[in-house]
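A single structure is presented below for examination.
For this depiction, one protein chain was excluded, whereas all remaining protein chains were kept in their positions.
Up next is subunit A:
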Amino acid sequence: MTASAAPSTRRALDVRNLGVRYGEVQALDDVSMTLDAARICGLIGVNGSGKSTLFKALMGLLVPGTGSVELFGRSAASARKQGLAAYMPQAEEVDWTFPVSVSDVVAMGLYGRLGPSRRLRAPDRAAVEDALGRVGLADLRRRQIGQLSGGQRKRVFIARSIAQDARLLLLDEPFAGVDQASERTMTALLKTLRDEGRSVLVSTHDLAGVPELCDEAVLLHRRVLAQGDPSLVLTHGNLARAFGPAPSTTTVRSAASAAPDGGS
């Protein structure tokens, strides 16, 4: 498969002064962040901190009140037309009883560049097979998606973004409900994708895996509290601001101790 329109810039993502309101609630306030090509960035925050809203703004599912979003130097709409970004939904957003097979879902990654009836030709089928092989699901290609384990379900969607040849992967809570072995498999897979030049933005409220996976991190709580190297972002002081003044959950503590303490 040919790579989809080679991005003209090293910058995968450029968010400037983004503000989003839902009625009276300010969901995002003056959020600015960048992500370069071939980097993995962890988007960290509690539930309700605006992670999902930021994803929606990146995908053009909502119109921001203020600010702008650029993907690879283009408008979000133009980036969508080029198939530059791919989205992995949270587990609960997916209807796992839906009558589609693993390879059906992976093939959906190609639809943007197929003809109007989305009929797969031989090279398209090869791209699907290749993507399935890369995530280790080739033997399960005929399974209905609900018959997969939690980790396998996640990998189906990574395979879909590989088939799509997306340059930016947006993963919403990819490690929720996934066992440790699957998390390690996915971490390795995402790093391989990064080494091919793809960028990955991972939203999570589970901090334990961040230092291992991410090249950089953004700590979000409606505004950006900190961004940069994970060890500089995940400090006690920053985490207290993002997760509340008395971090008591094990995930917060373990991640904070995993990262050198530069804040307090």
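Just so it is clear, a residue touches a chain if its C-beta (ideal position, glycine included) is under 8 Å from a C-beta of that chain, and two chains touch if they have at least 3 such contacts; residues count from 1.
Just so we're on the same page, contacts and distances are computed from a predicted model.
**Student:** Refer to UniProt and select, among "Cytochrome P450", "Tryptophan synthase alpha chain", "Ligase-associated DNA damage response DEXH box helicase" or "Metal ABC transporter permease", the name of the complex member that is left out.
**Tutor:** When "Cytochrome P450", "Tryptophan synthase alpha chain", "Ligase-associated DNA damage response DEXH box helicase" or "Metal ABC transporter permease" are compared with UniProt, the left-out chain turns out to be "Metal ABC transporter permease".
**Student:** Would you indicate which residue among A:Met33, A:Val69, A:Ala85 or A:Met186 is in contact with the undisplayed chain?
**Tutor:** A:Ala85
**Student:** Check the options A:Thr34, A:Ser68 or A:Ser101 and report the residue that touches the missing chain.
**Tutor:** A:Ser101
**Student:** For subunit A, which residues reach the chain that was dropped from this view?
**Tutor:** With respect to the unshown chain, the touching residues of subunit A are 59-61, 80-83, 85-87, 89, 93-95, 98-101, 104-105, 108-109, 111-112, 116-119, 144, 160, 164.
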